[in-house]
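Here it is: the structure, laid out below.
Complex shown without one protein chain; remaining protein chains in place.
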Amino acid sequence: MKIIVPVKFVPDLVEELTIDSSGVTLDTAWLRLIINEFDDHAVEQAILLKERGGGQVIVSTVESEGADDFLFTAAAKGADQLIKLTGDFAGVNNHALARAYSGLLKELNPDLVLTGVQAHNDLDGSLGPLLAEFLGMPYVGYVSGLTLADGAVVVRKEYPGGLIAEVEVKLPAVLGIQAAEQPPRYIAYSKIRQVMGTAKVEERPVTGLDLEGGVTVSRMFQPEAAERATMLEGDANAVADRILAIFKEAGAL
Amino acid sequence: MSQTLFVVIEHLRGQVAEISYVMLAAARQLAKSAGGDVVAVLLGQNAQELAASLAADRVLYMEDASLAEFTSDAYQAALAALIKEHNPRVVLFGHSSLGMDIASGLSAKLGLPVISSCRSFSTDGKFICQICGGKIMAEGEIPAPTALITMVPGGYKSELGRSTQAPPVTPIAAPALDGLRVSVKNYIEPEAGDVDIAKEAVLVSVGRGIQTKDNLDLANELAGALGAAVSASRPVVDQGWLPTSRLVGKSGKRVKPKIYLALGISGAPEHVEGMSDSQVIIAINTDPNAPIFNVAKFGSTIDMFDLVPALTEKVKSAK
Partner (left out) sequence: MKYPPGKMIGALRSEFFDQVIKHDSVWMCVSCYACTEFCPSDIPITAALMTRAKEEMLLAGNIPSELQAALENTQRYGNPLGESPRKRADWTTGLQPEVNILGKTRQPVDVLWFVGDYASYHPRMISATKSLARILNALGIKFGILGPEEFSDGDSQRLAGERGLFEMMVQKNGQAFRKYKFDEIITTDPHAFNALKNQYPAMGVSYPVKHYTQFLAERLELLKPLLKNEVKAKIAYHDPCYLGRANGVFDEPRALLGAIPGLELVEMSHQRTNSLCCGGGGGGMWLDGFQWEKAHTRLSEWRVREAVAAGADILSVACPYEPPRFEDAVKTIQDAGQLKVREIAELLAEAMSI
């Protein structure tokens, strides 16, 4: 079984985000990129499948801050092959990323493609279903566990309120991972350093990005940050009335 | 010729999902600025009566055995045909386990742009998206001739998408739906046993301010009235008054409910870490300097023992 995990890096929300002078995109001066949390789960799920039933796990990313560290960590977890797409990815959107990855994936011919179900900076859809369509494969997202069947996988698809659907998907397929069956494992730093000496990252140059299908933003801004809570005044009845109204407005009643 | 604004209705196990009403409300607002008819698109089997509560100008109902349960490929194929035929101005999907399975695929398949995480439309018909954990908003013109949009809740009250007058329903034929590769085997209901607080939409959370185990009854009653669950900060769980499964925070769970009502919780960083992603935090604490007021959206220094019974009463009468 050949499993490929294509990933993307997203702005690290620990740092403050600011809009650049153009007013339509994030300022990159202090921006740090971090692996999309759901992609981290996708790698874990792939490794778990390999540990359970054998197979090969290929992890792929595009050139980015933190890409090499991430790939080496994946190798330390058990990934067999590390591929980095190189080129100019400034301004890349999910459509372009999906097209870039589909070229690589068509060549590698996987049985299963696992990727995070979404990323917090997604504006033009998400990578998984776009990739699936370009590859001509079926797609199921919000997966939090899966078992292999004959020529297919049976996935646990999450719905709101804790409802789960067991869905059978014929292979080859693309799955959008919501959560791996166990949280991404810890790798001691010394192990990562060790792997840096032995694992190789294959570079594949990508020329030209096709951004077609993306979104044109005319204004990017930060919502008004309330520094402190709006204090509700009055006696118990008055405050209770206000809270009730808040509940209704949020759709919680 | 009047343009159409499609809303793909999400329904599961005989129930229309909340987001569908939010989308209808959004579409109605968009119709005011952009013009056009709000057309609800309902796919399923024996699902016609779900159309009754939809605040749409009309409903297109497509019935087929392959559409009985939501599957990405059957829904995607059905909608592709529909979109090609009708060329709507927009197609709204929920930013959910249903909508997200199909919106992007349709974008790639039909060569149409897709916009995700849209929260609302401006009065001049622009989309307004909420990304990066709610920290960034992105606005723009809705691309012509057809745009696919996935919507998140929060921008519209769902009541505005409900109707007491059933809209006219037009049955339409499904295209050939063969070669399907996705099928639902069965559903698994959530356990009736202990609650997974991470999955609750509303949490009534108690901290040291609850003072005694017996006082938990107050919180339980409020939670019961709200259809919410009770969660807690460290001191309560440490006393053994609630199981660890109810702990919110660094050593417990991270929760992102719609509403987090914090009663008598000071807001230490270790706790805030577990709930700061909540959509709306309401903090009740008699200490005006409690750090929780720096993360909460609303707050009050009223005594919770006065507030909670009053609130419980009002919630019960409202239901």
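Labels for the chains are A and B, by order of writing; each one numbers its residues from 1.
The rule is simple: contacts are C-beta pairs under 8 Å (C-beta built on N, C-alpha and C of every residue); 3 or more make two chains touch, one makes a residue touch a chain.
The shown structure was predicted, so the numbers you read here are calculated from the model rather than taken from an experiment.
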Visible chains that the absent chain touches, using the contact criterion stated earlier: A, B
Option touching the unshown chain, where B:247, B:263, B:283 or B:307 are the choices: B:247
Hidden partner chain, touching residue among A:21, A:190 or A:207: A:190
Touching residue (missing chain; options A:16, A:212 or A:233): A:16
Absent chain, residues of subunit B that touch it: 208, 234-235, 238-240, 244, 247, 250-252, 268-270, 291
Touching residues on subunit A - with respect to the absent chain: 14-16, 30, 34, 183, 185-193
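Methods note: only the chains that are shown with their structure count from here on.
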Of all residues in subunit B, those that touch subunit A in their complex: 12-13, 17-18, 22, 69, 71-73, 96-97, 100-105, 107-109, 111-117, 126, 129-141, 143, 148, 150, 153-154, 157-158, 181-191, 196, 199, 201-202, 226, 228, 258-259, 261, 279-283, 293-294, 296-303, 306-307, 309-311, 313-315, 318-319
List of subunit A residues in touch with subunit B within their complex: 11, 13, 17, 19, 26, 94-95, 98, 117-118, 120-126, 128-130, 132-134, 138-142, 154, 156-170, 173, 176, 212-223, 226-233, 235-237, 239-244, 246-253
